[in-house]
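Got a structure for you, questions after.
As you look at this complex, bear in mind that one protein chain is not there, while each of the others sits in place.
Each chain carries a letter (A, B and C) given by its place in the written order, and its residues are counted from 1.
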Amino acid sequence: MSTKIDIILKKKLRNPVLIAGLPGIGLVGKIAVDYLVSELKPKPILFAKVYSDSFPPAVHAKNSILEIIHDELYIYSSKTRDYLFLVGPVQPALGNVPNSQDHYEFSESISSFAKKIGVKEIYTFAGLNIGDQRMKAKPKVACVTSDEKTKANFEKKKITNVYFDKDNKDTLISGIAGLLPGVAYQNNKISGICLMGETDSKLTYGDPASAKEILEITLKLFPDLKLDLKSILESAKKIEESFSKMAKDIEKMNQPPKDETPTRNNYIR
Amino acid sequence: MSTKIDIILKKKLRNPVLIAGLPGIGLVGKIAVDYLVSELKPKPILFAKVYSDSFPPAVHAKNSILEIIHDELYIYSSKTRDYLFLVGPVQPALGNVPNSQDHYEFSESISSFAKKIGVKEIYTFAGLNIGDQRMKAKPKVACVTSDEKTKANFEKKKITNVYFDKDNKDTLISGIAGLLPGVAYQNNKISGICLMGETDSKLTYGDPASAKEILEITLKLFPDLKLDLKSILESAKKIEESFSKMAKDIEKMNQPPKDETPTRNNYIR
Amino acid sequence: MSTKIDIILKKKLRNPVLIAGLPGIGLVGKIAVDYLVSELKPKPILFAKVYSDSFPPAVHAKNSILEIIHDELYIYSSKTRDYLFLVGPVQPALGNVPNSQDHYEFSESISSFAKKIGVKEIYTFAGLNIGDQRMKAKPKVACVTSDEKTKANFEKKKITNVYFDKDNKDTLISGIAGLLPGVAYQNNKISGICLMGETDSKLTYGDPASAKEILEITLKLFPDLKLDLKSILESAKKIEESFSKMAKDIEKMNQPPKDETPTRNNYIR
Partner (left out) sequence: MSTKIDIILKKKLRNPVLIAGLPGIGLVGKIAVDYLVSELKPKPILFAKVYSDSFPPAVHAKNSILEIIHDELYIYSSKTRDYLFLVGPVQPALGNVPNSQDHYEFSESISSFAKKIGVKEIYTFAGLNIGDQRMKAKPKVACVTSDEKTKANFEKKKITNVYFDKDNKDTLISGIAGLLPGVAYQNNKISGICLMGETDSKLTYGDPASAKEILEITLKLFPDLKLDLKSILESAKKIEESFSKMAKDIEKMNQPPKDETPTRNNYIR
């Protein structure tokens, strides 16, 4: 089967942009794009379902109706263009087991589907693990792009709270957040932007405060998206409060927890 | 090779229903369908053998004759229709290693074979891990279906001790018990019902008491199946007795064993 | 690549029998067939090399010349027939990771090659883990066959120290020792016999005493094989001596090591 995309809604798209947020570090990307799908008005409509035999061999049951695990593409039409949101509970499994092929195949399938329906820009939202540093300041958002031209265009927009790494250091971005724009640019010449909200990988239940930062940038990038951030602001506030409490608690202790180093290496192995 | 089904008995089937019970949590599904195969009168006949190169690379030897590991389909003919029972020692391995393809391929093979021989309904029997709660009451049976129509038809039968989850919670069903009806409905429009007997995943030697509950429901669903439940009732009683003894022993202790949380998550990763 | 067999020696074979001994429990099968290859006179000749991309991704270097890891088929010609010995450092990896496909593909390749060159009988030699029981008596040899006729023929030979399991218990034989005769019979109607010397799986450096028992049976089965067992008898004696010493040491202790249960299960999972 590999990856299969079932179109639910037949529709000619106007200058579509694809924004993907699948589970990953701190669930940052997932929370951000899920929020867009649930809070935009009118509510985005299911456009396609994405199945893959590299997803877990399991079904979801909701109200006792079962459904094969899949991701979904939602469509939101503003006055000028169409937005596609790729959301869902899974991406091919990351782990210490080599199953790279699954990831490449998934990215290639999404990318060639995007090409076919006219997508010229892909955004992926994700988390960037900065370990315990996360507790000490408002999370910033790191940006990497598929190419210099896309980077220059982005920089022109002068958006605050986003930064580009300027040194020559190698950053490693694992999973679909990096691979999808990488493959989309290389195979299909689709320009790609990956926005990564700083987070702490220990936040396995999700970091809405980091997701909120990405959403604020999203609203600046796409002024025709109108979004009420109230609800995510509340979740974010709770996280920040528990952080500041934790930070104080930790200060009192002699042995702070070891800093989990962010995922930056020069050599992969 | 992938999955290969060798038909042993050539026979035109009358309105066949497929009932699958392969090893899983508490061995509930396996015990239930094995019981049907061994206790129905006249004894069900071997209809087909199911081989797969995703099964363990091993052979069984019985009376010193070896045979490649395989599952089996047995047939039982009542006056009005044919029953097919899928039983055996294995399903593709579940683990923390991504081998999802094996599961999808296996489900697709069984499903398209079922379609070909005229199956319009698939039942899968399995266990549902409720942890230590298992000890405290007679196990109930959870039901999920492939679609609303199948669910409505089932509900009309007013069978006791079966429940449908009514909330909006996601339940995750791993392995063939969920994937087979999921794939069969999606690929072949076969309606599917998964009956899950409540059990405790620590019961690795099997939970006949939970299997018995499924069998009682089975007899109500299919009145032309006549089955003596005496023998499984005895096994079930033993399990229940050792449970109630355990429960008392545990009450006396200060530190009860940690409750193993049932397999329900909102996010898979 | 999968499995590839490079024939080194072109030769028409006379009623060939294939005897396989690859690494496994106690290295019993490997030691026995390696001994045949090194001690038969005249020395068996290299007949073919067996490569597979399921073997470890590594090379052997001997005298600083490297060679891709492979197994080998040696040929020994008696007056009446040809013997093929399958030996080598590897079989597809067994482990807790599902790679069953590699094992099936390997067995199918060997089996269809055997068919092509006229093999009508396959013997596999292996170890049977009986845990600490191994220390207490001379190892016996268990025999399983591909079919009743082969079993009956074998039994007629009244060979001592070999036994057939007569009960209805399921024995599980993992790896090529079981799978090769299983596949060869099912796919190519080649009759198969698996001889398993009792051993202790903790003997990771090999159990020559158990291999010796298989060799003695081999000489009775094939009277035209003349083999000096002196050298393996010496190795076997050393193993037995260290066992009897160990046994005495253990007797003195209060807490004997736990018996590792032999690989017999009724349910695989």
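As a convention for this text, a contact is a pair of C-beta atoms (placed from the backbone, for glycine too) under 8 Å apart; a residue touches a chain by one contact, two chains touch by 3 or more.
Because the structure is a prediction, the values reported are computed rather than measured.
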item	value
Touching partners, among the displayed chains, of the absent chain	A, C
Residue, one of C:Phe55, C:Phe113 or C:Phe154, that touches the chain absent here	C:Phe55
Contact with the hidden chain (one of A:Asp82, A:Glu108, A:Glu121 or A:Asp207)	A:Glu108
Omitted-chain contact residue, chosen from A:Lys62, A:Arg81 or A:Lys151	A:Lys151
Contact set of subunit C toward the excluded chain (per top definition)	1, 23, 27, 30, 53-69, 89-93, 95, 97, 99, 102
Residue ranges of subunit A at the interface with the undisplayed chain	92, 94, 96-98, 100-105, 107-108, 142-148, 151, 164-175, 178-179, 181-183, 186, 192, 194, 266-269
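Rule of thumb we're sticking to: only the chains that are shown with their structure count from here on.
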item	value
Subunit B on subunit C, rotation in degrees - Cα superposition, rounded to nearest 5	90
Central chain (by mean CA position)	B
Set of subunit B residues in contact with two or more other chains	92, 97, 102
